[in-house]
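Here the complex is missing one protein chain, while the rest keep their positions.
This part shows chain A:
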Amino acid sequence: MTVTVDVSALQIAARIASTIDPVFTMIDRWRDRIEAELLAVATPSAARLDPRIAQLVGPALEAPGSLITGAGFVAAPGYLADAPWHLAWWLSGANTFGAGEGQGLRRLDAVSDPDAEQFRDYTVLEWWRVPARTGTRHLTGPYVDYLCTDDYTVTITTPVRAAGEMAGVVGTDLYVASLERELLPVVRESGYPCTLVNASGRIVTSTDSHRATGALLRLDGLGEALAPLREREGGAPADATALPGGGALVPCGDTSLALVLENLRD
């Protein structure tokens, strides 16, 4: 069931996509570089890869006004010869987790010894699980990342492949607060009461100040309307869909986010 939506709503959805697309493009570029790097060596190792990852993500993390607060590569278990479980993840100076004042770019201190008490199998987490299953990019969150950035976060990850197998994921973290600062003015321009949600219907931001970021938007038929977004992630954008209550759902390009317009008849 598709619906014709006002041109300006489509434009707003496109502009939201264009705010996030550069992050996708950046991650894809990182992925290509890592895949090339992996192809160039006989036995991929953390020792060789880590400095390259740092070179790759460091400048983006340190760029003034950068939207991203963490970035790096997480290896598939057993892929790297010298590190069965491996995270090469860097945090920007804006990321205050576990740092004193004024600390700049630094590496996440991860526990990669599977026998250690604090170790956890990262392959069960959404940012790994979903791209591993679908073979394509995934946007996780908004969620409270209580184990790393210690804040309200969106994580974007995409699979890295080498010789036909999954070598790991490459990705980045964004603070939801920074994302909202960028996106809310755009959403407001639509002139409609509208809410930006992820593919689970969780609110990212809304023109209606009573719609809290992080809450689930509960509207008739929204779950069904969002289903194609969950399935098509990373693929072709879905069409706008009418909601039973009179509103409409407009996907924001291939970001897996969508605008929900309410009270279209007003």
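By our rule, a contact is a pair of C-beta atoms (placed from the backbone, for glycine too) under 8 Å apart; a residue touches a chain by one contact, two chains touch by 3 or more; residues count from 1.
In the analysis below, contacts and distances are computed from a predicted model.
Participant: Among "FadR/GntR family transcriptional regulator", "Branched-chain amino acid ABC transporter permease", "Probable septum site-determining protein MinC" or "ABC-2 type transport system ATP-binding protein", go ahead and choose the protein name stored in UniProt for the chain not displayed.
Facilitator: Cross-referencing UniProt, the chain left out corresponds to "FadR/GntR family transcriptional regulator".
Participant: Considering the whole complex, which of A:Thr19, A:Ser178 or A:Ser200 touches the chain not shown?
Facilitator: A:Ser200
Participant: Please pick, from A:Thr153, A:Ser190, A:Thr205 or A:Thr255, the residue that touches the omitted chain in the full complex.
Facilitator: A:Thr153
Participant: For the chain not shown, which residue from A:Leu108, A:Met166, A:Leu184 or A:Ala242 touches it across the whole complex?
Facilitator: Answering carefully, the residue with contact to the hidden chain is A:Leu108.
Participant: Residue by residue, what part of chain A touches the chain that was omitted?
Facilitator: These residues touch the chain not displayed: 70, 74, 85, 87, 89, 98, 100, 108-112, 117-122, 125-128, 140, 142-153, 155, 157, 171, 173, 200-202, 213-216.
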